[in-house]
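A single protein chain has been omitted; all remaining protein chains appear in their positions.
Chain lettering (A and B) follows the sequence in which the chains are written, and residue indices restart at 1 in each chain.
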Amino acid sequence: MVAIADSVPKAHSRFHFILDRRDVLGSLMVAPAILYVLLLVGVPFLMAVYYSMSAYTIYNPSWSFVGLSNFVDVVENPAFRQTLYNTFIFTFGSQILGLVLGKFGALLLLRPFPGRKFVRAIIILPWAVPIALATVAWQWMFDSLYSVINWTLIALGFITRANAPNWLGNPDLAMLSIIVVNAWRFFPFAIVIFLAGITAVPQDVIDAATVDGAGFWRKNYQIIVPMILPIVAIGLVFGIVFTFTDLSIVFLMTNGGPVGATSVLGFAGFQTGITSGDVSHGAAISLFMLPVLLVVVIFMLRFIRRREI
Amino acid sequence: MARTTTVGTIARETSFYSAVVFFFVLAAFPFYWMLITSFKSNSDLYNVTNIPFWFNDPPTLEHFRYLFEKTLFTTWLLNSLIIGLVVTAITLVTALPAAYSLARMTGKNGEALGIGIFLTYLVPPTLLFLPLSRVIAILGLQNSMWALVLVYPTFTIPFCTWLLMGFFKAMPREIEEAAIVDGCSLFGAFVKMAIPLSLPGILTTVIFTFTLTLQEFVYALTFVSASDQKPITLGVATDLIRGDVFYWGEIMAGALIASIPVAIAYNLFLDRFISGITGGAVK
Partner (left out) sequence: MAAVVTQDIVKKFGEVPAVNGISLTVPDGEFMVLLGPSGCGKTTYLRIICGLEQQTSGDLLIGGNVVNDLPPRARGVAMMFQSYGLYPHFTVRNNIAFPLKTQHVPHDKIEKQVQWASQLLGINHLLDRRPRQLSGGERQRVALARALVREPTALLLDEPLSNLDAKLRTMARQEIKNFQQRVGLTTIYVTHDQVEAMGMGDRIAVIDHGNVRQVGTPTEIYNDPADLFVATFVGSPPMNIVSHNGGGYLGFRPENFLPKSMVEDGAATEFKFRVDRSEYLGAERIVYGVMEGFESKQLITAKLPPAHVDESAIRPGEWHPFAVKNSALRYFDKDGNRTSRH
């Protein structure tokens, strides 16, 4: 039999054993990720806050502190108030439309039918494909002259070529267009979230409700919807955050126009801070996203915590 | 009685399948539009009297040929590939140990820290692009695709840490513990057991990291304006326009080529992706 001395190797070094402590090794292993995020998200975030209170432009890179005057300038500008209003319309319009489409789409895809897998694969596409690329396809579909949508409406006799709408040239239609494109982009995500939630509802709960005499609507809205609410809420949080802060759809489709009718916060921040080089005012505009983000994040944290109890 | 049932069934089936067709067309039409546009000759495209849904002139490869021969399309493709690969590598090297640590070694604090890291995924590019462009200028990376390599991990690391945390939590601890008792160090158990056993999860993460880098637009738009440094999404969306003239055939052809791999990846890995996302929240 083996002597103890052989089977208990001597400690090679102090360091050797320090890495056997879960807390020490654990901290070392998260450190690179945390550092990366702190340096390139945390620090820039604080810089953004400071920019918004400085007089910094790319032509005059002074760091002088001007307090809240940038915010005052921004709020007093009617174009900005329009932008803020647009952002809310854009966000909530497209989220509501996307959720409604998502809920109905999920109900359809729950039922087995021939070719369901293929249909699902296609329906995922708007969410999967890079939004910038899909947006240019929509831009082409909304083209002032060669719009396939207008062509169809004319062919069906709803409108004539003379009064065909200029989708991206009319303020209201332009807003409608970017809402539709964003809802189109998000509804597959909503479907996926709804499906994940519904399939996570245990079948016996649904069976019990059926045995207890609950009909289709009661089952749906009193049993299933409350049970999938947490997961849907988190999906919605994503939708709101990414829509509220987005810039690509507006940048590519309307460039904020016509006359600022589709300018949103992200776009205005880009225009002012990057294109015009007025970094401090750009940062101030971007920071207006913060309150909404905070509300959404608090809401999300409460949901996560409630799920863990 | 029997007849009304049949009629009812037919009506219900019809409305069901019409709804399916509606969703199918809604999702697919823009891509069909890309496809058909990219193969149409210009004379066919720019003629309002033609029926736009099908070829009035014979299909042509002229847009693809132009795209590959006269534009920087292949450069953008290559740029995107390099950016995607390097970002994926950086992400794996940082997120894998972080996720394992948060799932296994840091207890209750790990839970909170994990949520904290994930929340940084929600900090939008449009809030950070101004200071980040300064950081990039300081590092001398302005107008270079390496700026994107530096910045993209800020969202891929949080996202993948969360995703991998879900995969690790779903794995039984027993195997790693057996390895530790059998003579592995804690880190050895991570390398020899946790990593090989979570390969499906890691593969899912790799695929989604790559697609995230392909989908990104805001940072690319902000930090890269030199044509030969653009990733494919930015190049196709902004560089195929001369003044006021849109090269629709070329734009659609480029969009189509860039979309196909992402579409396939999403469909192949979607289920695992969903289980990873929800696995991080539900234990």
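Here is the rule we go by: a residue touches a chain if its C-beta (ideal position, glycine included) is under 8 Å from a C-beta of that chain, and two chains touch if they have at least 3 such contacts.
Quick caveat: nothing in here was measured; it's all calculated off a predicted structure.
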Thinking of the whole complex, not just what is shown, which of B:119, B:184, B:241 or B:268 touches the missing chain? B:184
Pick out which of B:175, B:203, B:226 or B:260 touches the chain that's been left out of the picture. B:175
Just checking the interface: what residues of chain A touch the absent partner chain? 1-2, 4, 7-9, 11, 17, 20
What residues on chain B make contact with the chain left out of this view? 172, 174-175, 177-186, 188, 193, 196-197
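Here is the rule we go by: only the chains that are shown with their structure count from here on.
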Please work out the Cα centroid separation of chain A and chain B, and write it as a whole number of Å. 14
In their shared complex, at which residues does chain B touch chain A? 16-17, 19-20, 23-24, 26-28, 30-31, 33-34, 37, 45-46, 48, 52-53, 93-95, 97-98, 100-102, 104-106, 110, 113, 115, 117, 119-120, 122-135, 150-151, 153-154, 157-158, 161, 185-187, 190, 211, 214-215, 217-218, 221-222, 233-234, 236-238, 246, 248, 251-252, 254-255, 258-259, 262-263, 265-267, 270, 274, 278, 281-283
In the complex, chain A touches chain B at residues 19-20, 22-23, 25-27, 29-30, 32-34, 36-37, 40-45, 47-48, 51, 101, 104-105, 108, 111, 113, 119, 121-138, 140-141, 143, 145-146, 148, 151, 161, 184, 188, 192, 196, 200, 231, 234, 237-238, 241-242, 244-248, 251-252, 265-266, 269-270, 273-274, 279, 282-283, 286-287, 289-290, 293, 296-297, 301, 304, 307-308
